[in-house]
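A single protein chain has been removed from this complex, and every other one stays in its place.
The block that comes next holds chain A.
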Amino acid sequence: MSELTKLKIAEARDALRKGEVTSLELTEACLTAIEGAGALNAFVHKTPEIAREQAAAADARIKSGDAPALCGIPLGIKDLFCTKGVASQAASRILEGFRPEYESTVTSQLFDAGAVMLGKLNMDEFAMGSSNETSTYGDAVNPWRRGNDDTALTPGGSSGGSASAVAADLCLGATGTDTGGSIRQPAAFTGITGIKPTYGRCSRWGIVAFASSLDQAGPMTKDVRDAAIMLQAMCGHDPKDSTSADLAVPDFEVMLTGDIRGKKIGIPKEYHMDGMPAEIDALWAEGRAMLRDAGAEIVDISLPHTKYALPAYYVIAPAEASSNLARYDGVRYGHRAKLSHGDGITEMYEKTRAEGFGEEVKRRVMVGTYVLSAGFYDAYYNRARKVRTLIKRDFENAFDAGIDAILTPATPSAAFGLGEMQDADPVKMYLNDVFTVTVNLAGLPGIAVPTGVDSQGLPLGLQLIGRPWEEGDLLNTAYALEQAAGFVSKPAKWW
């Protein structure tokens, strides 16, 4: 039955509707694949009972003729999403034992559409990381390897478990979240597609908050069509999130015509980084040629403040995180430290947070505390917010000049080995997000599409950035790029 798990969402949907397969069969095939993939450490809380129950309900619904696109499709859910009665701990020790009494808006929309939850997926702690190495569950592992070398590689992060699970065909699609590149970088590292929609498209309600002005959920899937289908179900206005956009969600799949004739694709010169591997440069050049051959016009553009995006991000994101993570105090949920005789409430907070948070999370919370502290607020936080205005303005100028989408590399390298960055200073790890983080700061939609492999056989991806609220057009450009690239490689099964 392992062939069933290789199906794309669109293929499974069509087979389900024709009665060629049942959701229960699909679900059992995925559960079996998950059982056999412990080495990937992608699924960290399995929910087979819920999955079978949802699959049976979906089968009944399909039989009755009421079958939305995702009805009966088995998915994995990032651990950052609160799922009612199911462990949801953002890969942090501080949320050990937490079982939400409520369901996030995005997952409830997916379940209303008939989707099946196979379990919760590994990630970096509180989505802070680019390699899935900060997780309390241990590293998630990339199903891809460098040729015959059995070095364990990172699936990227923070949505590393989602990327690994989709690339290894453990599920048909997965949810991810993206604050600085956490959907697009892991998608690129594992040869799958991942889209971060415009800020405000997906409700953040019930998603554990990292940096509220940057966080967005999105799908991670096997191709662009699946991304369109799954994104459709995840989007929509939610009164419970005040930043959720009250805008109609178009039918994204219908917009996939592959016709991009006359579209203007911007190539930002600032994304040519010093020391960028030749393979990434070549991949980018190939992408330009593919879009040109498809009838698009390639235009050189400038986004002058690109260089300042990462430093601005590493002020704004930790500042928001220090505020958001103040709620983990050992009182209302999760871990509380064992106290010594005479310890008061301050010791309880300090010990609980010292035990519950991992090193990277502590570092970011403290950096955030510092940049918001009296005397530094203007110098750091306000200055970063002004730079953010300038970064967004760069994009607005490009779009005002008629650019439809911007093509960039997705990552500065292919997947690296787990542990390889251990001795590097934190800033080196942050450079993973150099091409993706601008998009979060400007609130724009961005998509990573696999377009090639490097000399060691590892997948590489390109990123397309679209105009705000025009995910449909962006997906169509991505679809044209996907068609031209014809990326079909799969990791050889070793797990």
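As a working rule, a contact is a pair of C-beta atoms (placed from the backbone, for glycine too) under 8 Å apart; a residue touches a chain by one contact, two chains touch by 3 or more; residues count from 1.
We adopt the following convention: contacts and distances are computed from a predicted model.
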Self-check item: Hidden chain of the complex, named as in its UniProt record, picked from "ATP phosphoribosyltransferase regulatory subunit", "3-isopropylmalate dehydratase large subunit", "Multicomponent K+:H+ antiporter subunit D" or "Aspartyl/glutamyl-tRNA(Asn/Gln) amidotransferase subunit C"
Solution: "Aspartyl/glutamyl-tRNA(Asn/Gln) amidotransferase subunit C"
Self-check item: Hidden-chain contact residue, picked from the options A:A56, A:M276 or A:L390
Solution: A:L390
Quiz item: Thinking of the whole complex, not just what is shown, which of A:N41, A:T134, A:T198 or A:Q232 touches the missing chain?
Solution: A:T198
Self-check item: Identified contact with the non-displayed chain, of A:M128, A:A442 or A:A484
Solution: A:A442
Exercise. Go through chain A and note every residue touching the omitted chain.
Key: 97-101, 198-200, 213, 239, 242-243, 245-246, 305, 307-308, 310-312, 314-315, 322, 326, 329-336, 339, 343-351, 353-354, 357, 362-363, 365-367, 369-371, 373, 380, 382-390, 392, 425-427, 430, 441-443, 468
